[in-house]
Every structure is written in structure tokens, then in C-alpha cells.
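Removed: one protein chain of the complex. Kept in place: all other protein chains.
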Amino acid sequence: MNAETTTNAVHCSAIRKSFGSGETRTEVLRGIDFTASQGEMTFLVGPSGCGKTTLISIIAGLLTADEGHVSLFGEDLSALSPREQILFRRRNLGFVFQQYNLLPSLTAAENAAVPLLAAGMNRKTAVARASEMLDQLGLGHRVSAMPRVLSGGQQQRVALARALVHDPRLIVCDEPTAALDHKSGESVMNLLATSAVHPDRAVLVVTHDNRVFHFAHQIAHMDDGVITHVDQQALNSRLQSSPS
Amino acid sequence: MKIKGLILPLVAAGCLVYAVVSIAQTQPTRELTHPPSSPPRSTFENTVAAVGLVEPSSEAITIGSHLSGIVDSVLVKAGDPAPKGTPLFTLDVRALKAQRSVAAAQVSQATAQVSVARESLTQARRRLDSANALNDPRAIANEERADRASEVSKLEASLASAQASVELAKAELGAVETDLERATVTSPIDGRVLQVRLRAGEFIDGGADSRLILGRTDPLHVRADVDEFEIPRLKPGSRATASPRGNAGVHIDLEFVRFEPLVIPKRSLTGDSTERVDTRVLQAIYRIVPADAPVFIGQQMDIFIEASPRQSES
Partner (left out) sequence: MIPIAISMLRHDGPKFMALVLAVALAAFLTQNQASILSAFLGMTGSQIRDVREANLWVMEPDTECFDQAKPLKQTAVQTIRGFSGVEWAVPVVKVDTNARTEAGKLSTVTLLGVPEDSRVGEPRMKLGDASAIYRRDGAVIDPGGFSLLFPGQTFKSGMKVRIHDEWLTLHGISDAAPPFTGFPVMHVSQTTAMRLNRAEARATTFVVGRMLPNADQQAITASIRRETGWKAMTRTEFENASYDYYAAQGVPNLFYITIAIGFVVGIAFTGQTFLMFVKENARAFTTLKVLGVTHGQLGRMMAAQAGLVVFMGLGIGTALAVGVTEAAKLMPFLRALYIPWEVALACGGVIAAVTFLAAGFAFNKVLKLQPADVFRS
């Protein structure tokens, strides 16, 4: 990838955020400038409490920054009404969580179909599309399974399907491998690298699991509310050689 | 724990259907029905309603007897026409007949006494005449002549007395014969026998007795009791109809006869309850127009009289 083909999907400048007030006030983000590009997988790494989660919350529009400016694909989120923010999120964002956050009452396919259903798609079509996506992720045989009978890796793959099913332009992953053993984590990251990375899409992964750092195109290191440095990596050759 | 399938919602739906159907079916009906047999209804726009009794136009005449005694024979039965003078019943007259014989004998006896007195008087007169013919005072004493004259006077009085006795005996005979006539009771009017509860052999007391009732039944009258509060709405001569109790479909035309002049306490017509009289009524008499009206004397009628509208309704 070179500078011409990569576009800024996420652009943050001078983000500041603090919680609490008075004596208990803590400044979590202290002037973040950050960029993530389409077609790339960007890792956000750093020790616990460094502000990674707060930063992705702000990027995803779940929190509002005290100062600074966030734009997603050129759109200034803070200029949108709360309802427009929700609709923007529904259309353009996919999420993968550490604890998978599947709805226990829904089957794998139904879980994966939630973004489509929320957008008002007819249930049958949505579930069919979700099943297709699960099939692509190697879970075609478990579309009707309930989450509690699935292994952690399988659940995270269902979550991945849910993040991808509506073809979003930005995928936000919060510690996607933290709850998984090494093998499952590796397999999930592989799927993420092969299925999620797309020229029109940016993937943002928050992790402190250094076993999976090699999947990143770019790694932003955070500490104590600031980004300390950014590593650029070339891993195309490695991606192609890794087992799926 | 997950509730499998649709069993529970279906059970709930079934319950709801059962509840709705059951509630719908158990709602009480409040429709008005029609009476099994029609109650009396007025035929007039404005009505005074009353109840009344059918009675003979002469009103009911309870036949009394002058004499007390045992009834010998009843000559009529209920329903018989009884023109004026028709014998109705007779009393046992044997005692009267015996009295008549006694009285007749007394007449004969008195008549005979008159003959005796007359003979004695004739004889006395003759003796007086012969004494008067002897003008010689020596032939007959003056005293003797005076005695004979006195004898004649005495016997004249005796004759008068005997003749009076005859009159008395005849009068007594006449009285017995009147009683004999009166022992046969006759109809006082042209009427009809309405009730005979008198049998041969029964004792009848002189004076009031209601065992034989007579009345004029052509035409019949109805005596209607009108509550005194309704009097202002009544007009003499207004039209009226009557329905016999239990036959409300029949409306019999009535013709006004008169009002009774007295407002009287209401007499209970509806049964032998211990009803307290707290209502006064005006009695209006109406004639039943159709001769063949299906009514009987004493029958209760529901009467509707055409009336003036109420002040508030007009």
C-alpha cells in the first residue's frame, strides 16, 4: 500500500477527554492526534488504563471528546444529532468485543443478522445473508446454534460475522483475542485480516496481546493518554503465508 | 430455562378465547318481553282508568218476605224472567188456613148471634106494642110498660153488638186471607231472577234476606270506582270502554248514565285482604251498550273513561 491508495478513514486531532470533576477529575486523553487508513488494519496498543478504550469510544461516537476533533470518512460526528449519530453508526461501523456480546436468546445466524434487522431488513433475507457470512467465516454448520453451545472462538467468529454482515466502512475491535486461547485468537485474527480488510474499509483493533501484533499494518502505541509512537509494518507476504 | 415452542402463547390464546366467549355468553339479557296474556289497555288518548262491577240496571233487589215461616215451594229458578207480579215462592200456610177456618166459624157464630138478638128484639118489641095497645092503666101498670120499653132498648143494643161482632169476625177473616195472599211472594218489577238460594222447607225470617235476588238485566250497568283525585278530569257523558278481567282483548262500549251523588270509601274488589280503606271514590254508572256483551252480573271490569288531558300535559 502506498500514500496514494490509502485514504484517511479515521482522523483525530488534539483529542482531550477527562472524567469526573473537582479533585477526582482525571484526564484520560491528553491531546491525541491519530489517523487510520482504509484498506489497513490499525492496532492501538498500550497498557491498561492508558486510554485506548476511551479513544475508540470517542472514535465510534459512543463518547464525546472534551476538546479536539474526530472525523470518520470526512464526516464530523460532533456535527450530527444523537439520532443521526446512531444511524451513522448503524450504517458505517462494525464492532467486535472482548466478551463477544452475543444475545444469548438468538441463534448464531440471528445474532449475526442484528445489524441488518436494525436497519429494517426483512428477517428472512437478513438471516440468509448472515448465514452466508457465517459460512464464509467457516461456521456454516452452526448457523442455528445458540451462543451458549459455541466455543469462545466460534462465538467470536459469530461476532465477527455480525461486524461484517452489513458491509461497514470501519470495524472497531476491542481486545478481540483477550478471552481466547492462542490458537483461537490466531484464527480469529486471521479471519479478520482476510475477510475484514478491504480497500474501502478500515479496521481498528485495540489490544495488548503482543502475540497478534504481526497482523497489523500500523501500530499506534499509547501510554498515559498520549500516543507515544506509531510503527508501520509491511506484512503482506506474511499474511499470505499464514494458515487460515 | 427457555420456554420451548409456542405452547404457552397458544395456551394463553386459548384461555383468552375461552374467557371472551364465556363472558360474551354469560351476559344477562335485559330485553323486554311481552306479558303472557295481555293486560288491559286504554283505547283513548287521555284516560281515567277505573275498576267496576257489572250490575243490573235496577241494581240488585234482594227479595224480602213479609212473613216468617217455612218455605212451602219456590216457584222460579235463577235466570227466569220475572214480570211484575210473578209468584216467586210461597210459605207454608197451614196455620193460616186453620186461622181462616176459625175466623169463618167466628163469622158464622156472630151471624147466628145477630139472628138470636134480632129474634129477642122482635119479641120484646111485640110485648111493648101490646102494652102500648092496652091504654087502660089498670090493665097494665105503667111500670110494666116502662120495663118493656127498656127491654127493647137493651135488646137493640145487643143486636148492634152482635152485628159489630160479625164485622169483627169478618175483618179477622179478611186479615187471615191477606196473610194467606202475602204468603206467596211476587216479583215487584219486570226483571229477571238472578240468584235463588232458597229451598222448600227452609225457614225464612221476615225482613232482610238475600237468598233470592232479582234485577233488571236489560240493560246491564257497570258501576265504576273512580279515585277522587281523578274527578277533575272526568266529564259527564264521556265515552268509555270496559274489559272483563282476564279478557283484556275485549273492549265493550259503555254509555254514561249518571254519577252517584256521594263520594264513598273504596270497597275492596280485589280480594278478601285486610286492606285498610284509605281511598274515596266517585261511582260512575255506565250502561253496557251491546245487548250480547259477554259479561255477567258481579263480574269485575277494567274500565277506561275518556278524559280531559292533564293540565301539565296539555
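A and B are the chain letters, set down in written order, and residue numbers restart from 1 in every chain.
Convention: a residue touches a chain if its C-beta (ideal position, glycine included) is under 8 Å from a C-beta of that chain, and two chains touch if they have at least 3 such contacts.
Note that the structure is predicted; figures quoted are calculated from it, not measured.
Of the options B:31, B:136 or B:292, the residue whose C-beta touches the omitted chain is B:31. Residue-wise, the contact with the chain that is not shown comes from B:18, picked out of B:18, B:203 or B:296. By the touch criterion stated above, the residues of chain A touching the omitted chain are 53, 56-57, 60, 62-63, 83, 86-87, 89-91, 93, 95, 97-99, 101, 103-106, 110, 114-115, 117-119, 123, 162, 174-175. Residues touching the missing chain, restricted to chain B, are 1-3, 8-9, 11-16, 18-20, 22-24, 26-28, 30-42, 45-51, 225, 227, 229-230, 233, 245-246, 248, 266, 268, 270-276, 278-279, 281, 302, 304, 307, 309-310, 312-313 (touch as defined at the top).
Here is the rule we use: only the chains that are shown with their structure count from here on.
Chain centres here are Cα averages; for chain A and chain B they lie 123 Å apart.
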